[in-house]
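Could you have a look at this structure, given as structure tokens, before my questions?
Only a single protein chain was left out; the remaining protein chains are all shown in position.
The letters A, B and C name the chains in turn, as written, and every chain counts its residues from 1.
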């Protein structure tokens, strides 16, 4: 793990655009990458939750990584999720991602099965051994049912097994404990859309916000203000983004899960901003209605993005 | 769904034996199939949770289904799990299982992502449309985080989308509601090791007990006694099996998850009984110690199985 | 705990009728007691969850127990809930209930605070020491957040600390384990409305069904059929009651919690049947609308109760 990969700054989880019939829309994907790079982001995270990795076939996963890696051409680090239930399956995804050119692998704790912290630790050790690139732990209890134990994360950091943590647990107290106890060089990134300034105050290195697809420049401004120690400016910009984040609540809870409401909102906003061609979400997610899309347009206008 | 497939009786979720280095041990797998068929089971369920489906690579999944289907030669129905996070990924597994000869597909609700009941319903409709074989819903909230809503199951049964339900939810009240409301021909199978007699009293058609790997003849006796209306005999045999089920609690909670303790116990018992060659469990699960294995041997002896 | 109190048969958790302004309606309460006793129930459980114990002031709790004990006059055992967060507060309620004449105390695990199984065990030992009457454990994870551990229950049963268990956990597998392992004389009662026949098949002694307020005679018939070994008759009657139990789903989830929907339905049915004067529920629960009450009347008619 002596890799010089720098995991700092804004590293958006890149949405995966589809054609209306659900195929990967590579043209839109690459325009989205340009949109993000143009805003000054520091890295790209493909095949994360906001990328609908859970919905992508192996074929589609590989196509995404290959396309983005080739397009970026080394200008920025490209992290790839290796999202699956257990070590043997994660290893297959990790190998595929590395073969496709990913600079680092992002993996959650095992899910579907009920594991012990010792098994979570072994999971990451086996992945790191085989991956050949830096491994970032992805803490996402709402998806996997387990919070990564702080002592496990810190031990894996100290042993050089993990290069960093993407924390989407919502537990900022635990985030602080990881920052306080981490080994030098271990990156801590928040996955929160709402708490980038506070995570940076705590000592985090950056953010992986899904909303960063829609307004990457906003998150870059938050991050730069924090690095400059201008907390008032960071807070003001973060609050603007917090208002914009209301788009994920537009999709009706009577018709769709919170997953579809969030992803659908990001994609609708990207289409409205002219970045991608279609707001199609993967099956079996419920799409937004035209009325809901119009509400999202209203939010974008209010945020100065349309 | 006019398929004449009968989903009744004892249909064990077949364990997946490994060599000590974690490769599929096909010889042991086929001896296990013989052991189950010799005891009079009514079907086989490969790639279920007790089969460590969550840990099997796509390669291993296909090899298991092909080997079992070829070995059984149509003598019994072979159901195959298509265990993955969302519709597009489940469809890939379903196609592979059908290509390998499976007679029916078993699929859970989406997981990792947060879905709405309408999305769960759409998930099953899309799978059934594409599968070409009967589809059985697998209700397993401890793994997927969602209980299948009774009204969704009943609507999918009435519409002929689902051929049956494997209920491992532990919610016997909901099981009764499904039995009371189901369309004719819709099979209801309990996944409980402890409640086969009561599920049959409620009106279920059979059972898919993980412990059925270890003592298939016992579950066949419970089922036959229930069909014959001899509830006292069914209860007595079920209680013997309930005592045996204590093996899943042998593995220390200080060292392993409840998944590993259960699978490890089944595999240790199968090895002790001479059915399979190794008790190896998939990574990253903690193996049982020799002392724990000795305790399992004691339980087998007490149950008259050693 | 050598008390000869027999905890078997049907022991309904007695609803607590209110006047329209929320005061205890003692006249209705005693008519409800007559209604239950007339149907042949084997005991009464006041101040349980279906009694809205969580909503009753200490004053109202004492008034209920005193009124029911006096009215019953020893003809049946009267169990009283001592529902509160921790040992010192439960002890105050237990003393008050015993002073008011209760024959046994029913207590949950501690709640609001996060306890260890050893603390749950100590909780029951301290209550039993002080109560002076038999103590029944009330397993109600949806309310208290903890499932009573089977080993703790069995140890307290073996030591004579607990006289019985009211199991509303919905975990029939664990119920079977308690029945299999219990000390002689330890009563096991199911709190399920839907699974009295299966609980009796497992070996339970009786039931504490909230719906027993509405149709006590039905539950008495289920219990008697089970005792007589007529499982087909028991199942048929239980299924009739399961259909009636749909009344708890009438209250709209868009307007009220599942607590209010259940209690409101029981009270509406009791009023429609002429047993109590008002269907008033305690604050802050949302009352049923007239339309919802009409739907409940339809269910009662279908069940032959109106």
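To be clear about the criterion, a residue touches a chain if its C-beta (ideal position, glycine included) is under 8 Å from a C-beta of that chain, and two chains touch if they have at least 3 such contacts.
None of the values given here were measured: they were computed from a predicted structure.
Touch, as defined at the top, links the missing chain to these shown chains in the whole complex: A, C.
From the options A:118, A:194 or A:217, the residue with contact to the chain not on display is A:194. Of the candidate positions C:126, C:158, C:217 or C:246, contact with the unshown chain belongs to C:126. Interface note: of A:70, A:99 or A:243, the residue touching the hidden chain in the full complex is A:243. Within the set C:17, C:110 or C:134, the residue that contacts the chain not displayed is C:110. Hidden from this view is one chain, which touches subunit C at 22, 49, 54-58, 60, 83, 85-89, 92, 110-116, 118-120, 122-123, 126, 142-145, 253, 255-260, 282-286. Counting over the whole complex, subunit A has residues 170-173, 176-177, 180, 192-195, 197-198, 201-203, 229, 231-232, 235, 239, 242-243 touching the chain that is not drawn.
One rule holds in what follows: only the chains that are shown with their structure count from here on.
Identification of common neighbours of subunit B and subunit C yields an empty set. On superposing C-alpha atoms, the copy subunit A sits rotated by 180° relative to subunit B, to the nearest 5.
The most central chain, judged by the distance from its Cα centroid to the centroid of all protein Cα atoms shown, is B.
Work out the mean CA point of subunit A and of subunit B, and you get 35 Å between them.
Rounded to a whole number, the gap between the C-alpha centres of subunit A and subunit C is 49 angstrom.
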